[in-house]
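I am attaching a structure below and will ask some questions about it afterwards.
One protein chain is absent from this view; the other protein chains keep their places.
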Amino acid sequence: EPTAEVLHYWTSGGEAKSVAVLQKEFADKGGSWTDMPVAGGGGDAAMTALRARVLSGNAPTAVQLKGPAIQEWYEEGVLADISSVAEANDWETVLPASIAGHMKCEGTWCAAPVNVHRVDWIWANAEVLNANGIEMPTTWDEFNAAADKLQEAGIIPLAHGGQAWQDATIFEAVALGILGPDGYRKAFVELDNETLTSDAMIAVFDQMRTLRGYVDSNFSGRDWNLATSMVMNGEAAFQIMGDWAKGEFMAAGKVPGEDFLCASAPGEGFLYNVDSFAMFDVDGDDKKAGQELLAELVVGQNFQKVFNLNKGSIPARTDVALDEFDDCARLSADDMQASSDSDALLPSYAHGMALRGAQAGAITDVVTAHFNSDMSSADAVQMLADGIANSM
Amino acid sequence: MAPILEINNLFKSYGTVEILKDINVAIEQGDFLVLVGPSGCGKSTLLNCIAGLEPISGGEVRIGGRDMTSVSPKDRDIAMVFQSYALYPTMTVAKNITFGMKVRGVDQVTQAEKLAHVAQQLQIEPLLNRKPGHLSGGQRQRVAMGRALVRDPKLFLFDEPLSNLDAKLRVEMRTEIKSLHQRLGASMVYVTHDQIEAMTLATKIVVMKGGVIQQIGTPAEIYNHPANLFVADFMGSPAMNLIPAKARSGSAGTTIEIARKSGGSMVLTDRKNLSLPEDVIIGVRPENIADANAHSRPDSQEADCVIDIVEPAGADTYAVMELGGKHVTARLHAETTAAPGIKQRLAFDLGKVSYFAPDTGLRLN
Amino acid sequence: MAPILEINNLFKSYGTVEILKDINVAIEQGDFLVLVGPSGCGKSTLLNCIAGLEPISGGEVRIGGRDMTSVSPKDRDIAMVFQSYALYPTMTVAKNITFGMKVRGVDQVTQAEKLAHVAQQLQIEPLLNRKPGHLSGGQRQRVAMGRALVRDPKLFLFDEPLSNLDAKLRVEMRTEIKSLHQRLGASMVYVTHDQIEAMTLATKIVVMKGGVIQQIGTPAEIYNHPANLFVADFMGSPAMNLIPAKARSGSAGTTIEIARKSGGSMVLTDRKNLSLPEDVIIGVRPENIADANAHSRPDSQEADCVIDIVEPAGADTYAVMELGGKHVTARLHAETTAAPGIKQRLAFDLGKVSYFAPDTGLRLN
Amino acid sequence: MIKWLEENTPKLVLAPSFIAVLIFVYGFIAWTAWVSLTRSRLLPKYEIEGFIQYERLFASPRWETAFGNLFVFGTLFIVIAMVLGLALAILLDQNIRTEGAIRTIYLYPMALSMIVTGTAWKWILNPGLGLEAMVRGWGFENFTFDWLIDPDKAIYTIVLAAIWQSSGFVMALFLAGLRSVDGEIIKAAQVDGIPTWRVYTAIIIPAMAPIFLSAFIVLSHLAVKSFDLVIALTGGGPGYATDLPATYMYAMAFSRGDIGQAASSAMIMMLVVFSIVVPYLYSELRSKDG
């Protein structure tokens, strides 16, 4: 009997429902699922637990892991090889190449992708935009112009929560817009020093400074969903946030396109945040069977559809029918396809897809320090370079 | 002038147990009141009530004419030595003594002077920098004394302040207290179970038993005219002999007939004119039964007695015999010829005896 | 048989201060050793060392012939009454008393019996269910006694066990202790500052001063033949009169010349043959200076003295005069005719005097 | 054998704790020291590389902030919580009829997980939602209370919340101490004419010196380890203005997979604790013997 102990951090109502789908499928195939949810800190708590479990020689069968962390764990020699499943199900072709890249460790498959969150979304209150005669901006200059207008009208242009990861989220959206996909890749995937210290990067920080002016004064420490509420209430006009914000709108009964608008943040490209399951080396045939079954199901058509319908993200595999998905999701899927083709499908650094923790953290430190003080952009760029050097 | 301390109809209970019952005492400025009574009779409790440390259940306490019943201890202007010492454990001896003065803002120089004076009186100079935990029992007690002596209050309350001192020191301390009393004209309430202390210090003694006052009087009154059997028995050491007897009035006075162990009886004649009931208890102190050869007082009556036990005690020898079914103690000379089992001629000083009613215990003469 | 308790060359320091210096004592089975000495001289410390409650700095303690120096208190088979009581605050009186038995596995019935017996002896039956916090001082002390009395140890250690009891109770307790001692043949070490207690209870007295033993002897030896000025002064109440005098040997014995306040001198003749230096201190107890009419002893010498103070004290009257530059106390009859400022004929009992060297303080006769 | 057992019972009783502490505290400290000299990332490695982690640590502006905050936060928190706890204990000691209820109210903040109370505090302190908005709503338009969003003052909101959470326990600790002081001594002081406040300052409080040690250790432990508090209330923000060494270390060890860095920061933290606690401990234990 295949068994699996699954460590993950999907615990809110919608998320839990989504995982339950997987569990049900797993059970239908005769598997027994042990749930080990640990939420908090964007997975930090789960990673803490994971480390303790691995060190005590009691690793879970499957763990919700993403981005370079998969490779890092692989380097510790604790991941299992699920290439047989991947090859049997032809993951290579159904997954976008850059996402598939994250799932492989030195050529073998070691993780299975679940979904794709788009991070560089910009959300808006339709009514507010209408009332002020504003279109969804497509460049940062447009955005700034719209924001100025809104500010005059007494509306908070940008709803934002002052937490480091939220700062980083808008930062990477801005960076992608200003540096362009290649520049972004150079800076935040390859950590190219030249790009990091370029004038364009100074411009990115300048735009951050400008954005800071569009945020209300009470933003410090605000949860992202309270910021979303502000957009919903018409208190604020825009929010730059991943597609999970859509869940808040939906939960409040808002309709995309009517009550609220979604658009990719100004500029080209697509920043993704892909959740995936990594399989850990475990003893016992039942557990191994569980891992294989799990991997197969996770990437299976049905689960990819049902899960992402619930969660608000889009399937990782590109061959899932999207009829039941909402407009924003369909837009996301189209963009992903397009970006993938134009080589602009990029990992989100703010959500741990692009860099290892230490480097990503070093960047965030600078971003949030800059955003919350009156540091000059030039200083910020210098700090950025130093910080990254120091984190190596 | 109002009495310095006046206690009217004071009652005190712990829970349902009544500890003090209807206490009425008044002392004048300069009085030295000594409280005596068996262990547990309520002496410390009474002091606590006077000090305001225990709430009272009824009656009132007036100090200097003011009703103090609801005034807090620190405003009663009293100094107190506790039976349990109650030293401040974290302070040195010197601090223990000067702390009260410091709080009252007495200047440094005066503090130092008073401290030096008291330390010398109490012979604790070498200990001034020690903490109480490092002192012997008697030393602690002296520090507790010192804490009261540096004060200059309306009223001193002492709860067995010398019980842990050696005889020599105790005599010296007693003298100090007496001279303090005379010098300052301070008023004192003093608990002791040392009879000599009570006798030599008091201007007034209160004898208590089970929370009830038995007698109030001068030391001489208490010693010579005990109001009842309890007081008679309690005061004096060795205790007064209380011998059941038959009294019969005659022309020459009253004859007192006391049963002997061997059968028969001893007859003494009190030449005073008394009207006694037939059954009496005659109280006679050991020092009023002496070797016949030594004394020759007008009221003495001699008789032969068989001695049972002889107890030499330094300056005196005590002889115990049986009379009226009781052990009777006589105080004889250290060189007495008395020996156990031998008949000895003894003189009974009838001028000093007390008579009590066996039923009520009250004094008859 | 080995002595029940043997202390050899015991030293004890607290930090750098030496408290006990070269203590050597041995007591036999059934001995009743009383420790006396001024407050702070080290009595309690010595008891603590015997009990093993304080580590000793040198020497050894042997109980029942066994070296106990490194044996824990509970295996020394001792019972102890602490000067500070040290009752268990959370236990009732009954539990306080039976705790030791319970620990030693004495059966319930015996426990109850012994408890009942001891409670009756100590008159604390009504208190058995109280906690120590709700007792009077004397009651606490009796509970502390009870805790020792229910035991049946090789050695009892008592540290001023009766200091907070009234005179009557104290006499009764003293009798209980004495009879316990005789009945069980138990050995005891007993600290007291009550001279009568010391005299009546002890088979052997140890007088200490500043951690050094001054004299060991029977009560009579200590009282009548004090080894030095300290012991002479310390034992007896009122204290022995220690009067500087000039001694001159002659044919009729030794003449002792004592300076009078008024000038001139008083001359007494000791008919014993003594070889004394010229300067001596003559020690004479108050009871050995009496009204001339009362006594007529072979060794008595009469002399006229001017009395300064008269202190009546119940059974006796004390008269104070000045001789040899010292206040000298005489114990006269309660009915003495002595009065301040009046010349009184007094009898000095020279058969009972001690002579000391003024420089060393040691006894000469 | 029995005798030996008996003589050594006290030591035997301490032995398990002693061994546990040796292994699980000092052993682990040694382990940490070791790791702090390596380039451990996700999981500990054991090849010694020298002091690079310390160099990185001291080059980090975030650590600088965190370290500085520790002193501001620690000092304020310990002092205020101690004073407040003692004051509350004394007030509660005045024969208060509703003592039980009040005591529980003062204590309850400890009962609630900071994961959530942080959110409540965040709202209360948020100028747009909480106190400031409320007071302005009452008509005091100029009232400002915006520490939470001011990078220079945000650390004080952490102090506030920390005091709110722990002062109740300090109060309980002191209350237990007050209750253990012998009543006779207090009586003696009253008769001596000592005013109540002096009774406390001069007699009762000195008698509780050991309890102060307890309170001090508890509070400094909380100060050094304050973690959920910061995470829940400010998340270290604005920026990383309210970062503390504990949050820094956690971030390094678990969010960033930089265990070597975490270990070096832990060593520095312990060094700080050592330099503060040891002198205090020394004086405290010495005075007990003296």
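As written, the chains take the letters A, B, C and D, and residue 1 is the first residue of each chain.
Heads up, the rule we're going with is that a residue touches a chain if its C-beta (ideal position, glycine included) is under 8 Å from a C-beta of that chain, and two chains touch if they have at least 3 such contacts.
Note that contacts and distances are computed from a predicted model.
Student: I want to check something: the complex is missing a chain, and I'd like its UniProt protein name from "L-arabinose transport system permease protein AraQ", "Na+/H+ antiporter subunit C", "ABC transporter" or "phosphoenolpyruvate--glycerone phosphotransferase".
Tutor: Per the UniProt record, that chain is "L-arabinose transport system permease protein AraQ".
Student: Please pick, from D:Leu37, D:Ala207 or D:Val230, the residue that touches the omitted chain in the full complex.
Tutor: Missing-chain contact among the listed residues: D:Ala207.
Student: Which parts of subunit C are in contact with the chain that was left out?
Tutor: Output for subunit C: 48, 51-53, 72-74, 78-80, 82, 84-91, 99-100, 103-104, 131-135, 137, 140, 147, 151.
Student: On subunit D, where is the contact patch with the chain that was removed from view?
Tutor: 6, 9-11, 13-14, 16-18, 20-22, 24-29, 31-32, 43-44, 88, 91-96, 100, 102-117, 119-121, 123-124, 129-130, 133-134, 164, 168-169, 172-173, 175-177, 179-180, 182-184, 186-187, 195-196, 199, 207-208, 210-211, 213-214, 217-218, 220-221, 224-225, 227-228, 246, 249-250, 253-254, 259, 262-263, 266, 269-270, 273-274, 277-278, 281, 285, 288-289
Student: Would you write out the residues of subunit A that touch the absent chain, in ascending order?
Tutor: For subunit A, the residues touching the absent chain are 5, 8-17, 19-20, 23, 33-43, 45, 48-49, 51-58, 60, 117, 223, 225, 229, 232-233, 242, 244, 247-248, 251-252.
One rule holds in what follows: only the chains that are shown with their structure count from here on.
Student: Measuring centre to centre with CA averages, how many angstrom lie between subunit A and subunit D?
Tutor: 36
Student: Hey, how far is the Cα centre of subunit B from the one of subunit C, in Å?
Tutor: Averaging C-alpha atoms per chain gives centres 22 Å apart.
Student: Residue numbers in subunit A touching 2 or more other chains?
Tutor: none
Student: Taking each residue of subunit C in turn, which ones touch at least two of the other chains?
Tutor: None at all.
Student: Considering only the defined contacts, which subunit C positions touch subunit B in the complex?
Tutor: Within the complex, subunit C touches subunit B at residues 14, 36-40, 43-45, 83-84, 134-139, 141-142, 159-160, 163-171, 193-196, 199-200, 220, 223, 233-234, 236-239, 285-287, 294-295, 297, 311-316, 331, 333-335.
Student: Within their complex, state which residues of subunit B touch subunit D.
Tutor: Residues 48, 51-53, 72-80, 82, 84, 86-91, 99-100, 103-104, 147, 151, 157 of subunit B touch subunit D in their complex.
Student: What residues of subunit D sit close enough to touch subunit A in their complex?
Tutor: 41-43, 56, 59-62, 115, 119, 122, 126-129, 146, 148-149, 151, 154, 231, 233-241, 250-258, 261
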